[in-house]
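Notes follow the structure.
Shown here: the complex without one of its protein chains, the others still in place.
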Amino acid sequence: MIRAAIAGATGYAGAELVRILSGHPQVTLTALTSRQFAGMPFGKVFPGMNGIVDIPCEELTPEQLCNKADVVFTALPHKLPMQIAPELIRRGVRVVDLSADFRFSNVSEYEAHYQPHTAQELLKQAVYGLSEVYTEQIRQARIIGNPGCYPTSVLLPLIPLLKKNLTDTSTIIADSKSGVSGAGRSPSLTSHFCEVAESFKAYKAASHRHNPEMDEVLSREAGESVHITFVPHLIPMSRGMLTTIYAALKQDISEAEIRECIREFYAGRPFVRVCSEGSMPNTLHVRGTNFCDIGVKVDKKAKRLVLISAIDNLVKGAAGQAVQNMNLMFGLDEAVGLKGVPYPL
Amino acid sequence: MIRAAIAGATGYAGAELVRILSGHPQVTLTALTSRQFAGMPFGKVFPGMNGIVDIPCEELTPEQLCNKADVVFTALPHKLPMQIAPELIRRGVRVVDLSADFRFSNVSEYEAHYQPHTAQELLKQAVYGLSEVYTEQIRQARIIGNPGCYPTSVLLPLIPLLKKNLTDTSTIIADSKSGVSGAGRSPSLTSHFCEVAESFKAYKAASHRHNPEMDEVLSREAGESVHITFVPHLIPMSRGMLTTIYAALKQDISEAEIRECIREFYAGRPFVRVCSEGSMPNTLHVRGTNFCDIGVKVDKKAKRLVLISAIDNLVKGAAGQAVQNMNLMFGLDEAVGLKGVPYPL
Amino acid sequence: MIRAAIAGATGYAGAELVRILSGHPQVTLTALTSRQFAGMPFGKVFPGMNGIVDIPCEELTPEQLCNKADVVFTALPHKLPMQIAPELIRRGVRVVDLSADFRFSNVSEYEAHYQPHTAQELLKQAVYGLSEVYTEQIRQARIIGNPGCYPTSVLLPLIPLLKKNLTDTSTIIADSKSGVSGAGRSPSLTSHFCEVAESFKAYKAASHRHNPEMDEVLSREAGESVHITFVPHLIPMSRGMLTTIYAALKQDISEAEIRECIREFYAGRPFVRVCSEGSMPNTLHVRGTNFCDIGVKVDKKAKRLVLISAIDNLVKGAAGQAVQNMNLMFGLDEAVGLKGVPYPL
Partner (left out) sequence: MIRAAIAGATGYAGAELVRILSGHPQVTLTALTSRQFAGMPFGKVFPGMNGIVDIPCEELTPEQLCNKADVVFTALPHKLPMQIAPELIRRGVRVVDLSADFRFSNVSEYEAHYQPHTAQELLKQAVYGLSEVYTEQIRQARIIGNPGCYPTSVLLPLIPLLKKNLTDTSTIIADSKSGVSGAGRSPSLTSHFCEVAESFKAYKAASHRHNPEMDEVLSREAGESVHITFVPHLIPMSRGMLTTIYAALKQDISEAEIRECIREFYAGRPFVRVCSEGSMPNTLHVRGTNFCDIGVKVDKKAKRLVLISAIDNLVKGAAGQAVQNMNLMFGLDEAVGLKGVPYPL
């Protein structure tokens, strides 16, 4: 059994990790950290888990974590993971970091959008954990920078097309819509129920920190410098993310061929589903699961491609992909522990 | 492996049965019937299940069902199950009926609130499938009348107290609140999104058909004629049911003693959780699970007991309890296939 | 024109007062106070009001308020209004207080549930602002204790029956359900969108501070000591309140007679609507308005009355009734400025 600890277990991504790992047949949860809820059993912080996961929330030093775990998931605000990861790695513990601290190859990009990076040596070793794309590197990795939710929803549909050079990369636009859980569990006016219900808005239009993260990966995969226009929006629902991507097509190509291109790229991978003609992704269809559903439409008159992806921002966009990466790192089938199916409603 | 068929697989209770049984380690889903969607793979009717359950929906005669299944779940509107169940039972197939057709002992009560009963002989053999209360009879049963969602939420907290004669049964009131899925999947104005969102209302106050169902069971368990006042309400959310029960206490008894009385009654049973002092049930904590959470409060000044229960109306209130009953009928652990945990949000 | 100031204009009740008063033909809004948003125009704090109400939010002393206003609405947390009201009253300004500070006749009840009362002399002059019941006293009042939202929803349907001695007052139960805005605008985990959506729960069962407020008024109107069991619940929606009241009937009386009794009591009053037979209140039907809709059902077998009321917790339950009271105090038609009709959805 793999001994897993979660640092930051009482945020939404952390709690989702607890949920998933509590049912993972190869994992034992050995430690949950939480500053705010230290001393309380997890099942008291999230009463739905009462009687299921009653491990206490604790405050633990990196050393203490190392004694308890083979892998640590750091579901902490950025800046904290880069403070503790070096010690974990030094002692041979694997790390899957859900913050932005280990996502960038280009440290100056990170520093331009976050803060000074204090673990640059380790950053060089980190692998970007887009499971279906960097599979081999993830298998070898000691530390994973788990992708942001928005980048996951943008990169999975786009990369197969970039690889084949089918679109004009200067024309790419990603219009994303996310459930409120993406903003985390800390109370704030913007996540107050009454401010969100019956409300829909864009935020950080063309200035969100996930934009440079996507640009870096897209540039690497396209083999040229890519900058996309990215506008995120907030949906009045708890979880789920839908991204609508627009790009000019470089050539005359049918919807069926594009679907085939994506299907081929992800052949054998269990979590990417390409919708058939006439069908389109819906966040409800992936809710609570690690699936990324992808739909394709061509606006022939405009010679423009429309790609639509749906993920659960907390699963494929965070905790689920983190577990998938852990599976890969430990030589397991990537789908172990992630076979839950969506509710019909 | 138990071969299971679902008659009426594309309603909400049916689809929930598909979800649960698709992950049940001792069950193979062998047939799904649907008049409306006959010919379509299930994963096309509920695209979330695409690639997971792609069995076609079919129209099948009772004979055809018998050839395919050891147990048939009838998730059909009342009146239909009593038409097909006799043939299924005659051929040795077990039946778990989610309609009202096999819930009543008193056929005239059934007929007063539904319609003439056409399978009265079979009705006599049927066992009321309140899993934690009629466990032994369920184990021996060939046909189960699976309880209504409202009765499940009312009976589980009340029965332990009635057994001990702690409350004045003439004073019992159940104020229930249900998510919209309880009304089924057929489109109607009352389930139209815009009529439900930002709306809360009572319906069928003191005249709902689940009222005589509860009265019959409560009378049986109390050993005296019981009629409760029951008022259901509609919550603007998809799934979940919370029931607040009021009853005058016959004696001076503490909250702790009442909790203990309920805990003792359900000792060893995995799906009833009694909330600790200071904690109360919340539908979110049981969403998607087979749990029934129960909370206790005494209004000392009024010498009145307040009991609160939370279930998922589609799971413990329908499909989950049906599977729990199947487990009991087939000699399995009652919790097999029902161990999914609630999402943190 | 009446010059009106709102102290605490950027909470939900305060903002609702701004909305209503901005369209009141006899009122000029002259000052809005807010500690948190001092210096910002109101239309920036609530951008929906941009270009409509651009008065700046300010911090003002009681003296400054007096110079600007003929009436001050104090939409502040309890404890603050009793600190500033005496000075306002002394200088001849009328006060409508939306907190609990001036609602109780019995100061020890107030102190038992809130804190020491520092304006007890003024408390004696205050009139409980249940507009339809204490109309004459309100007309003469200098200071109003505006009723709590729950009490409003409980008292309006019950008082006509108590006056006629139709129910056994020892059996009264009020099961209330409220939208989230009742908890105010300050961010907290319990009002976080993801904790509320798809969630339904009771809170402060039989221990809410509005319980003694109701008990006091009911006792006064019934002419005997009344204590009711009161359990509030939280609905996953922004605004609206539905209360279901249960009481044993003292005599054989029909639903029609009860409806007539209530209709007669409120004859000529524009904001109480009694639903016809077959129809029941729905929060959607009163959303954004000052209406209180009341429905009646008798459970004959149990000889128990079921009363259901629906109000908008922020309008009839707070800002709307406050304006209605101001109208009465200033000799206007009680409905002026309150004629907005509900949206169909």
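Letters A, B and C mark the chains as written, and numbering starts fresh at 1 in each.
By definition in this document, a residue touches a chain if its C-beta (ideal position, glycine included) is under 8 Å from a C-beta of that chain, and two chains touch if they have at least 3 such contacts.
Every value quoted in this text rests on a predicted model; they were computed, and no experiment measured them.
A.B. asks: Which of the displayed chains are touched by the chain that has been omitted?
C.D. replies: By the stated touch criterion, the chain not on view contacts A, B, C.
A.B. asks: Pick from A:Asp101, A:Glu195 or A:Glu221: which residue touches the chain that isn't shown?
C.D. replies: The missing chain is touched by A:Glu195.
A.B. asks: Decide which residue listed in A:Arg94, A:Arg185, A:Arg239 or A:Arg273 touches the omitted chain of the complex.
C.D. replies: Checking each option in A:Arg94, A:Arg185, A:Arg239 or A:Arg273, the one touching the absent chain turns out to be A:Arg239.
A.B. asks: Which residue from A:Met1, A:Ala112, A:Ala205 or A:Ala256 sits in contact with the chain not drawn here?
C.D. replies: Answer from the full complex: A:Ala205 touches the omitted chain.
A.B. asks: Among B:Glu198, B:Asp215, B:Asp312 or B:Glu334, which one is in touch with the chain left out?
C.D. replies: Here the residue in touch with the unshown chain is B:Glu198.
A.B. asks: Using the definition of touch stated at the top, determine which of A:Lys163, A:Lys250 or A:Lys297 touches the missing chain.
C.D. replies: Answering carefully, the residue with contact to the hidden chain is A:Lys297.
A.B. asks: Across the whole complex, list the residues on chain B that are touched by the chain not included here.
C.D. replies: Against the left-out chain, chain B lists 12, 179-181, 185, 187-189, 191-194, 196-198, 236-239.
A.B. asks: What residue numbers in chain C mark contact with the hidden partner chain?
C.D. replies: Within chain C, the residues that touch the unshown chain are 12, 15-16, 18-19, 22-23, 44, 46-53, 181, 197-198, 238-239, 273, 275, 279, 282, 284-289, 293, 339-345.
A.B. asks: Touching the absent chain: which residues on chain A qualify?
C.D. replies: Contacting residues on chain A, toward the hidden partner: 170-171, 173, 175, 177, 179, 194-195, 197-203, 205-207, 227-229, 231, 233, 235-240, 242, 244, 246, 280-284, 287, 295, 297-299, 301-302, 304, 306, 308, 310, 345.
In this section, only the chains that are shown with their structure count from here on.
A.B. asks: Touching chain A and chain B alike: which chains?
C.D. replies: Common neighbours, chain A/chain B: C.
A.B. asks: Do chain A and chain C, two copies of one chain sequence, contact each other through the same residue numbers, with over half in common, or through different ones?
C.D. replies: same
A.B. asks: Can you give the whole-Å distance between the Cα centres of chain A and chain C?
C.D. replies: One centre to the other, that is 46 Å.
A.B. asks: Name the residues of chain B that each touch 2 or more other chains.
C.D. replies: 197-198, 238-239, 282, 284, 287, 345
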